[in-house]
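Reviewing the structure listed below.
One protein chain is absent from this view; the other protein chains keep their places.
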Amino acid sequence: MFALNVRDHIMIAHSFKGEVFGPAQKLHGATFVIDLELHRNDLDPNGIVADIGALSGLLHEVLAPLNYQNLDELEAFRGRNTTTEVLACEIAERVRARILEGALGEDAQQALDGLKVTLSESHIAWASYQTSLVRTG
Amino acid sequence: MFALNVRDHIMIAHSFKGEVFGPAQKLHGATFVIDLELHRNDLDPNGIVADIGALSGLLHEVLAPLNYQNLDELEAFRGRNTTTEVLACEIAERVRARILEGALGEDAQQALDGLKVTLSESHIAWASYQTSLVRTG
Amino acid sequence: MFALNVRDHIMIAHSFKGEVFGPAQKLHGATFVIDLELHRNDLDPNGIVADIGALSGLLHEVLAPLNYQNLDELEAFRGRNTTTEVLACEIAERVRARILEGALGEDAQQALDGLKVTLSESHIAWASYQTSLVRTG
Amino acid sequence: MFALNVRDHIMIAHSFKGEVFGPAQKLHGATFVIDLELHRNDLDPNGIVADIGALSGLLHEVLAPLNYQNLDELEAFRGRNTTTEVLACEIAERVRARILEGALGEDAQQALDGLKVTLSESHIAWASYQTSLVRTG
Amino acid sequence: MFALNVRDHIMIAHSFKGEVFGPAQKLHGATFVIDLELHRNDLDPNGIVADIGALSGLLHEVLAPLNYQNLDELEAFRGRNTTTEVLACEIAERVRARILEGALGEDAQQALDGLKVTLSESHIAWASYQTSLVRTG
Partner (left out) sequence: MFALNVRDHIMIAHSFKGEVFGPAQKLHGATFVIDLELHRNDLDPNGIVADIGALSGLLHEVLAPLNYQNLDELEAFRGRNTTTEVLACEIAERVRARILEGALGEDAQQALDGLKVTLSESHIAWASYQTSLVRTG
């Protein structure tokens, strides 16, 4: 099994609902350093999991609508806490949808097995979400 | 699959028995930077794997009896080498027991799938132990 | 010349005024990983620059009123952009004042030569402010 | 499941064939920071996955013929792009072969379950290859 | 004194002349992770050392003619070893010249005191060059 990982980041504001969050119920913010990892059983004819330039571009494109935002005001997260875990899942699902639309080319669309998104919120805490890229039909 | 990771550290003295350890058979020591990662299939209603504050507290509580100790003198390790691997396992099992006792709350107690503990002994070497949190009965 | 450094972090929301900031004029946020470094010509009789436990506690105490805040709402920053540079300076000055009040003990109060505060806003950008601890009179 | 990881690096020149590589079709180079991770279900009687000194030595031995080379000139890679993914696989296979020959001792030869090789090509991109160490017969 | 740092990287091939370089006399390569740090006594009216977006852009612009190159073929380095130290100096001088031409704006052109360029060639080795930005006349 092969994996390929690229890194980017976003800087956002948000607040959480729920007593468990303590002081994080107030409006605060975070830098999330984001790792996007693709999984694939065999390499393509060029010897790669995916075009790393296209992959970095895809991650940047998916992050753009989140970067420099107050996530409390985004329709996509209405009624949800934008925890590190929720954001990892949301970013992974958006990347997944774009790959299945062909954003990394037809070969990657067919051959990728899964992906994992990790968000580091500090030097001592991070969360990730991993999902398969199995296609039906 | 979701994961949540927190980091802490301990500073200990110990020695090893066995020719394979060479100069590490003498009393020496280590800083272990410790990552505790929880695994969970679905998030709780707050959108989290576990309360990150409670998780950091649990890790700190589990590490306290090891920190600033000469591990050669601890009853818990009598007859065993306190290698990075053995310590990763021991810390994981202690965290696992506390979670199953409810230290992270009832929801985490029921829903967590597994955990992984990684101990970095330097910038060029680390070891980890991963275990499931499957409950019987 | 000796130096001693401890690390902590804060998670804040803020916005900037000024065209130069582009999208960062909107309310967003950041995790700042903060390094506090003390400078001293000679060690104290214990062989240290300062008590590292007291130093970590002092940094945590100085960061507490900033952590989990929307800096736009804090009186202390009224009329100023809370850029990484400005925050580095503000935190350094607050630490400096506490040291001069004796927060690290009398020996440190007399003997420390300077300090530097570095704020990392991401894996690719950081800013710092360095100042002396020269005492008059 | 236990894992043990050691780190080393190589500095190489190479070029790629294929339009997807853009400017990397020209002769350029890379530092690859290389993590070799062994997987094992149970520890040996000493409480280790493998002798960490022997493991570091094995990784260094496997990397030696690649270090300070122009990979375009090596027979082993004729007709292949020496992408980060391809090199991760090649290094993993060479390590795997040496382990199966007994380079880490008889116990490791029998008991190791798998290995993973990760090559970091920069602070923002890396690739890995994971394989099993299942023996037949 | 304030400092502001941004990070980028290049991937190059080169070889060295001189017995001291041992195997690095052969054509090999490196990833250089590059930190560009600006020094300034007082902040500008916006509360910054320089526009971080412009600074990142300037670093990227200065690195572009070096990235994905065989440095042995560049006229600029004819007769010189492109060691980590030499490259740190060359990049610093190119950045310095662009700042003095106004690439970071008139305020930065007047007020910056110095700069430092650090090139990390691996996880265990780096070199830097620091220079002033004092203007004459």
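Note that the chains take the letters A, B, C, D and E in the order they are written out, and that residue 1 is the start of every chain.
Here is the rule we use: a contact is a pair of C-beta atoms (placed from the backbone, for glycine too) under 8 Å apart; a residue touches a chain by one contact, two chains touch by 3 or more.
Quantities reported herein were computed from a predicted structural model and do not represent experimental measurements.
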Option touching the unshown chain, where B:12, B:36, B:115 or B:133 are the choices: B:12
Provide the residue numbers of chain C that touch the chain removed from this figure. 1-8, 43, 46-49, 51-53, 56
Touching residues of chain E against the unshown chain: what are they? 16, 18, 20-22, 80-86, 88-89, 123-131
Counting contacts across the full complex, list the positions on chain B that touch the omitted chain. 7, 9, 11-14, 23-24, 26-33, 67-70, 121-124
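Quick note on the criterion: only the chains that are shown with their structure count from here on.
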Please report the minimal path length, in steps, between chain B and chain C on the chain touch graph. 2
Where in chain A do residues touch at least two different other chains? 7, 123-124
